[in-house]
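Before we start, here is the structure in question, set down as structure tokens.
For this depiction, one protein chain was excluded, whereas all remaining protein chains were kept in their positions.
For clarity, chains are labelled A and B in written order, and residue numbers in each chain start from 1.
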Amino acid sequence: MKLELLGHLILTVAIFGSLFLFVAYAVYFERKVAAKMQNRVGPDRVGWYGLLQPFADILKLLLKEEIIATQATKFVHTLAPAISVIMAFITFAMIPIAEGFYIADINIGMLYMMAVTSIGVYGVTLAGWSSNSKYSLLGSMRASAQMISYELSMGLAVVGVILITQSISVVSIVESQTENILYWNIIRQPLGFLIFWIASFAEANRLPFDLPESEQELVGGFHTEYSSMRFALFFFAEYTHLIVASSILTTVYLGGYQIPFQSFLFPGLDGWWLVSAQILTFILKMCLFVFLFMWVRWTLPRFKYNHLMELGWKYLLPLGLLNVVLTAGWLLIYDGF
Amino acid sequence: MEVAIFWLLAVIIIASAAATVFSKNIIYSAFSLLFSFLGVAGIYAMLSADFLAVTQIMVYVGGILTLILFGVMLTNRITMMSLKTDVFNFIPGLTIAAVMLAGLLYVIWVTGTWASDSPAAWDTTVETIGTLTITRFLLPFEVVAILLLIAVVGASFIARKDKQKIQS
Partner (left out) sequence: MFEQYLPVLLLIVLAVAFGAGSLLLTGLIGPKRPNQVKNSAYESGMEPVGTAHERYSVKYYMVAMLFVIFDVEILFMYPWAVQFRMLGLFAFIEMILFIGLLFAGYYYIIKKGVLEWE
């Protein structure tokens, strides 16, 4: 399927809307998963099985008082949550959800996502700084140092994929992983996948790497001084990161929208049916990663900060370099010098 | 449409650059630099130099500005002080600015004809850059590696000096 410009614009609005819904329900899903793992019931009061809970939460937070501490720098304090949530949303722009269905396919798509993520660090940094509170500042320093450290390993892991695909465009990366599972990058780049996956935990500030907001020592980390919708925006950004990180992992390593063995299992599929099936496949794979993120969160304890930095700099970074060299060497042999 | 976006970017770049220079608060200076960098990246993207645009964001916004912000945050109470935005070093500053302007005007003068349209084909620049760094610009490429090595050694030297100071 090929879309015209208008189609892409409509798709953009549709993706934005569904991303919004997915993020809202990711919060609900996380609470349900946590509840199940701890043998609780979880939210079940608002609506059928508590399904309206996300909207109740948003409404509640909208009606809360905005507390801006006297010592805070007001302008930056207001801007920081907005930066966080905007950058989290626009990372999604390059991800194809079905064949030909993407917001944009730009030659340097993969780098675009890395670049936008690196701007996202500012939301956290500025939040901590502008709050002018000790917990916030410590949390934001930790967050920015951790995010930039793991960005390096992430960038290196992607080099391996690009070596194989010979393109930085996200669409080409998905197309190079055909319906044959053996061509998925998780098989071709197992080490790269592992590095990327671990790094995305740190990028999304999630347990076991959630030191920026470790409740027991820093209260709430960088969002200690935030309330009402300002806090909600940070919360939103965090779960958007979760969805986007899962989508990127799906796209880069798990074949994106590719339906495994499609021509064998569903030979007659085409047109809108194919598109819907591909979107469904994409969503299922993405949900798998979302669930894995949650599973890890409610299973593993938190790292110490020095261990976290050690893991990033002393293990993942050299492993990433090794992965690049190994992949290049293998390709050299495979292509016959 | 393109012209409108160009002018929008130009206004953003110049306004935030002015804010960087004239702001009394160092954090606001650093912060407006962010928009300046982003605007320049936008200009690069419009010139179909997509790789350059992303590099601009990743290195300047993601790296160097974070470094500046960290520097500001780590320094004791510097954020409380208001900066001096008075004019000083007037003559040297004016000289440097004049020389820069003359150089730019000279380049504009020398370059006879400018392409006034946007490039017809929005080909990717990455492939050309990749080939050229390995073939024609091989020596500069490896010199960059050595330069970065020196930077790493220099950076760790600063850190070590700091450690000694704390111990003594």
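Here, a contact is a pair of C-beta atoms (placed from the backbone, for glycine too) under 8 Å apart; a residue touches a chain by one contact, two chains touch by 3 or more.
Note that this is a predicted model, so its numbers are computed, not measured.
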item: Contact residue for the chain not shown (choose from A:Leu21, A:Leu51 or A:Ala82); value: A:Ala82
item: Full-complex contact with the absent chain, from A:Val76, A:Ala93, A:Ala127 or A:Leu274; value: A:Ala93
item: Which of A:Thr12, A:Thr178 or A:Gln262 contacts the chain that the document leaves out; value: A:Thr12
item: Contact with the hidden chain (one of A:Val33, A:Val76 or A:Leu111); value: A:Leu111
item: Residue, one of A:Ile97, A:Val174, A:Ala232 or A:Met294, that touches the chain absent here; value: A:Ala232
item: Those residues of subunit B which, in the complete complex, touch the missing chain; value: 1-2, 45-46, 51, 55, 58-59, 62-64, 66-67, 70-71, 73-77, 79-80, 118, 122, 126-127, 129-131, 133-135, 138, 141-142, 144-146, 148-149, 151-153, 155-156, 158-160, 162
item: Touching residues (missing chain, whole complex) on subunit A; value: 5, 8-9, 11-13, 15-16, 20, 61-71, 78, 81-83, 85-86, 89-90, 92-93, 103-106, 111, 131-138, 141, 144-145, 148-149, 151-152, 155-156, 159, 162-163, 166-168, 219, 224-225, 228-230, 232-233, 305-306, 309-310, 313-314, 317-318, 321, 324-325, 328-329, 331-332, 335, 337
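Simple rule for what comes next: only the chains that are shown with their structure count from here on.
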item: Complex contacts: residues of subunit B adjacent to subunit A; value: 27, 31, 34, 38, 50-51, 54, 57-58, 61-63, 66, 69-70, 73, 79, 124-126
item: Subunit A to subunit B touching residues, read off their complex; value: 73, 76, 106-108, 111-112, 114-116, 118-119, 121-122, 125-126, 129, 137, 141, 144, 148, 151, 168-169
